[in-house]
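Every protein chain except one is present and positioned as in the full complex.
Right, chain A next:
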Amino acid sequence: MDVFKRLATWLGITNKKATVLCVGLDNSGKTTVINHFKPPQTKSEEVVPTIGYSVEKFLISRISFTVFDMSGQGRYRNLWEQYYPETEAVIFVIDSSERLRLEVAREELHALLEHPVIKQKRIPICCLANKKDLKDALSDVEIADKMELAEIADDKPYNIFATNARTGEGLDMAMDWLSEQIMTIK
């Protein structure tokens, strides 16, 4: 594996590295999303609530991603900003079935966007309307509306995808979009 990787880098096939921040409320499915992209032998069998953060690395369409998977629990949310300066993209995961806390999610997203470090950055924002399989789930359009994505500043490309992190449905499309954005911005 390593040999291939080195060879690939040498040939210039994967020469891109991207640091990505994955945030969102607790229990929204961040760790599950990231787990989906990990190579089979390093996948965790069970996902437990994250305490603090965890770093994962994987390769998608020639980009080597380093993802900081943050904990969504209230007491850790103020620590997200520690990782803003280096980040080159944000994945914001939303539990589409949890109507009650959509408002909290909206506040957190906009607080992030208003943060001085993020504000002056030109980075893509990729929203995932996760858990679309649950029967209470709102559609991606409804979520986009409730989350007031239209308010996002013009310098930041954004998009929203309906996903099911357990099966992986929708995730590849989301990552393709993100990869493309990263390539064009750089």
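Methods note: a residue touches a chain if its C-beta (ideal position, glycine included) is under 8 Å from a C-beta of that chain, and two chains touch if they have at least 3 such contacts; residues count from 1.
Everything that follows uses one rule, which is that contacts and distances are computed from a predicted model.
A.B. asks: Can you pick, from "Small rab-related GTPase", "Polynucleotide 5'-hydroxyl-kinase GRC3", "Coatomer subunit gamma" or "E2 ubiquitin-conjugating enzyme", the UniProt protein name of the chain not displayed?
C.D. replies: "Coatomer subunit gamma"
A.B. asks: Which one touches the absent chain: A:I51, A:V117, A:L134 or A:A153?
C.D. replies: A:I51
A.B. asks: Touching the absent chain: which residues on chain A qualify?
C.D. replies: Chain A touches the missing chain through residues 17, 19, 42, 44, 50-55, 57, 66, 71, 76, 79, 82-83, 85-86, 88.
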